[in-house]
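Excluded from the complex is one protein chain; the other protein chains are retained at their positions.
Let's look at subunit A:
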Amino acid sequence: MTTEKEMKQIQNEFKERMDEGELLNCMRCGFCLPSCPTYIESGFQETHSPRGRIALMKAVADGMIEPDEDVERSLSLCLGCRACEPVCPSGVKYGQLLEEARDIIHQNKKHSLGERVMRKTAFHELFPHQNRMRSAVSLIGLYQRSGLQTAVRKSGMLRVLPEHLRTMEAVLPDVPKSKDMKHRPRFLPSIGPMKKRVAFFSGCLMDTMFLPTNNATLKLLQLAGCDIVIPPEQACCGALHGHSGEKNTGKELAKQNIAAFEALDVDAVITNAGGCGAFLTEYDHLLKDDPEWSERAAAFVQKLKDFSSVLVELDFHQMDLALETPQVVTYQDSCHLRNVMHTSLEPRQLLKSIKGAEFKEMEKADSCCGSAGIYNIVEVEMSMKILDSKMAAVKATEAILIVTANPGCLLQMKLGIEREGLSGKVRAVHLADLLLEAAGHKTS
């Protein structure tokens, strides 16, 4: 519940903090509607469309309506996929408006005790600290390797969990060993002639739970001719914080990352997770009002690239890439990689260059899969509706391999495969893992 007093505070902050020019910039043409997954899956409810959400934000800022539960519901059901941005002829920066609005609401609401503990643990105690991330992820590894997982699954204990969480448990990747997560390289030389010197952004989850994918990415970059610097001072990108109304922690993490990378003499800073990449790309906006950091942020942003772009730049797709067994392959865009980092052609170009991979574009590959950070845990119903539509599109391609470019999407695709009863027949992989497989190298 939101109290009267909280609503007043929220309303005042909307007036003060929401960018009036940006709100006015939406001229309500509705060109965004067909691109919005929640508008479509909600049965065409304008409250769950970008145009409707912007109108609600503006109405709250203008004092036309109060920021009641329904307004909050409209904003929380948004995936934040930002598919509405590239299709907006007026160029409204919807993602920035949404983030600001969510931050205002979260900062002015007294959360329940349980939620407070959860938010404090996750956003302040866990994600910002890579050593704690390693410990947390190691616990999952212990669970998987000690025989506990087998025992728990056999005991039927998991039945107490809601169905989607049970499935989620089943699709978690096998976690690397603790010592492998701890001993990370700081520099890797190119294999063959050096063409570029780059820095690698490891990411908190990517460098723990998805460590093999990070290793594959590094190997690919080496093969393509990159000297790679991996500064140990880097931190979590802050995306989860930014998207969940914890903007200040997001800013602190941003500063830590800029400081870690700015002194390196590199041509590019490389990411391999669309979600992180997009948030890093907008550090300039995040720190725009901070005189000490705004220019430094802008310089940092200039260098950011997804690994797929760099691979294409370095003609990696001209190399001899092949799969052992010919198979139909499809690609699910990472929303943030596509809509914010504007990278959508390169992953496809790389996939098409693999011999034995018959690339088939699925319908609406550019539309969100419903993963969206922690959306698939907190907004189960909508997330599963979106996933079911997505899986129908996957099945129509008859692909047996779904390639993604972001860890969240990867897990969601695996969840989709489980839900459809396709496990063992269809697999989901990160683009980096597939490319390395195609280059004939085993992930170390």
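The rule is short, and it goes like this: a contact is a pair of C-beta atoms (placed from the backbone, for glycine too) under 8 Å apart; a residue touches a chain by one contact, two chains touch by 3 or more; residues count from 1.
By definition in this document, contacts and distances are computed from a predicted model.
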item: Per UniProt record, name of the chain withheld from view ["(2Fe-2S)-binding protein", "Lactate utilization protein B/C", "Glycolate oxidase subunit GlcD" or "Zinc/manganese transport system permease protein"]; value: "Glycolate oxidase subunit GlcD"
item: Touch with the omitted chain, as defined above, among A:Glu46, A:Asp180, A:Glu252 or A:Glu358; value: A:Glu46
item: Selected residue (touches chain absent from view) among A:Asn25, A:Gln144 or A:Ser178; value: A:Asn25
item: Residue numbers in subunit A that touch the chain omitted from display; value: 21, 24-31, 33-34, 43-44, 46-47, 49, 51-52, 55-56, 59, 64-66, 68, 70-71, 73-74, 88-91
